[in-house]
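Missing here: one protein chain of the complex. Every other protein chain is in place.
Chains: A and B, in written order; residue numbering restarts at 1 for each.
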Amino acid sequence: MGIDAAHYHPWKTNPGGKLGGPLLGAWRGVAAVVRTTLLQLMRRKAYWAIYAVGISQFVVYWVVIYALTQLQLPSGTQRGMLNTFGFSIEAADPQDTGYLDFMEQQSYVVMIMLAFCGSLVVGSDFREGTLPFYLSRRLERRHYILGKLIALVGLIWLFTVLPALILFLEYGMFTTSTDYWRANWRVVPSILGYGTILGVVLALWLAAISAYLQKLAPIAVVWSSLFVLLGRLGFMLSRETGIREWVLLDPWKDLRLAGRLCFGQFRTAGDAQLSATAAWILICVSLVALLALIRRVRAVEVSA
Amino acid sequence: MSESTELTFENVTKFYGPVIGVNDVSLRVGPGITGLLGSNGAGKSTLMKLASGRLKPSLGEVRVGPHAARSSAAKRLLGYCPDVNAFYEEMTGREFVETMTRLYGYSLAEARRRTQTALERTGMADRAERRLKGCSHGMRQRIKLAQAIAHDPRVLLLDEPLTGIDPGGRREINELLRALAADGLTVLVSSHLLAEVEQLCDRLVVVVNGRILAEGTLGELRNLLNDEPLTIRLESPQARLAAALVVALPDTTHVTVRNDSVILRTRNAPAFFAELGRLVAAHQLEVRRLETLDSGAEAVFGYLQRSAT
Partner (left out) sequence: MRTARAFLTLWLLSFRRLFWSIGTPMLLLPIVACIMFLVRRNYGASDDPVQAFHAFSMFLLTVFASFLVPLCALAFGTAGLGGDREDRTLLFLFIRPLPRGLILLAKYFAALPLVLGFTVGSLWIFCKLAGAPGRAAFDAYLPATLYMSVAYTSLFHLFAALVRHSTVAALIYAVFMEVLLGNVPGIVKRVAVNYYGRSLMYDAGVEHGLNAPDAQWFDPYPPADARTALWAIAIGALVAAWLVFRTREYEEPT
């Protein structure tokens, strides 16, 4: 029997293969990993329960925008809502940070969703030994990693970028002209930029942690320690010692500062000064996470 | 010989929400080896789970001897080798079997003695110090079997027990199961490996769509199917003459000649064999070999399934 009859695939992508040429084949391989990952997750009721919790915040913002644009509210009430939610009724107001605030406030639910996803879509590949199934196809390590990261970024966007863009559309639609969209068009690339930072950083960190810890409980312990504990410790150290840099212990704070670089808006001058350091912290930690992830996948590739 | 214990299903129905898993099943499984046959989703795993007390019947009753299957008393009489490939992976095979045996309340010394015996019987005594994480599928199957028999159960439930075991190992396991059955044990084996169930089991139970379609020995099941055509192979140097003679018989539906072989199908096997004897004598046919090709479990199962759908 020839080797072809056994349906083994050559390791490298090759022109004329079933997946197409090297570039197209690789992309289709990545797309297959993304599709499988998303389907694997969306079949779970728990995911939709978390999504329902996550979307409740969106509903609140939706109602606020509706109220701001459609109702004649007393000026005090309107100002209070503006302060609370960060929106401005003036077109192209530089203080209009409602979308960024919304994305920031999704942090808790994104954290929980990612803890769940990490164990399910990355940890289980290592725990249940399904990674060799991917790697035995015409997929290489980089395709697998890229596919998983894109899927995780997509999930993060479903909770942050997508609802933020819908809110922006809603704001424009509820006004009588297209002035709001014209005046604030920079909001869209800003949302996408912040979303990309959020997605790439969180996906890399989560994939690396999940590849090593695999089970939900330890992932949840480490993940919540990173995003809740470090934030609190950083805040207390900063307040009690007077050294502002301690707030950079908080990964959310770093993400926010890096995100505000995209929006070009900072709450204080101090935030503007810290934003570059925050961006460097994110880049360094993300690189370490990427190297750790590659190393972990390589170990499985060798042992498989 | 020890006292025997029956496994009884009485009008058992099991619903999974709106889906019916098992539908009004009544069955008695006595000493000896009984095979549970059915395709995927037929309900045999549900029957196994009901028998082991992991599921509660929606209607009816499952008993192990005189005890309800979910009771502690029933579980003392029961050994169960599940189809799930899950273990406490960090343990060695010996630690796993010993821990599982201690959960019956045995002292450490007694549990160790029983573990050693069970590991020896399943051929794992010399490999039991390996961590389960590093064990092959076949070794894991044997460990599962060892934990099921270590406490000397009176009823043994085996869900796909031979999966992943090499042919030599299968022979050993079959011999072990036969020895247990000879000791009066009630053994219920669920398997997709029909050929092996056929060799191993005294009786077969066929499950289709959550119902018991047929039960009995293989011969009894075959007799249920007298109306089903039977495929027969006849080997003779006068194959062409033989083909011409059998094709003229009224119940013959299909004849093929290949070298010295005639393969034919008949709707009435007893009448065909009676007539064949007459033809052989009358035409002095030299018959080297005569065999039925589809009276095995696979064919019987196929017939039963077709007739049910």
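As a working rule, a contact is a pair of C-beta atoms (placed from the backbone, for glycine too) under 8 Å apart; a residue touches a chain by one contact, two chains touch by 3 or more.
Note that the structure is predicted; figures quoted are calculated from it, not measured.
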Visible chains in contact with the missing one: A, B
Touch criterion as defined above, residue of A:R186, A:K215 or A:R267 at the omitted chain: A:K215
Hidden partner chain, touching residue among B:L55, B:M139, B:L234 or B:L264: B:L55
For chain B, residues in touch with the removed chain: 16, 19, 21, 41, 45-46, 49, 52-56, 72-73, 75-76, 78, 80, 82, 84, 86-90, 99-100, 102-107, 147
Positions on chain A where the hidden chain makes contact: 44, 46, 50, 53, 108, 111-112, 115-116, 213-218, 220-222, 224-225, 228-230, 232-233, 236-237, 240-241
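By our rule, only the chains that are shown with their structure count from here on.
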Distance from chain B to chain A - Cα centre to Cα centre, in angstrom: 52
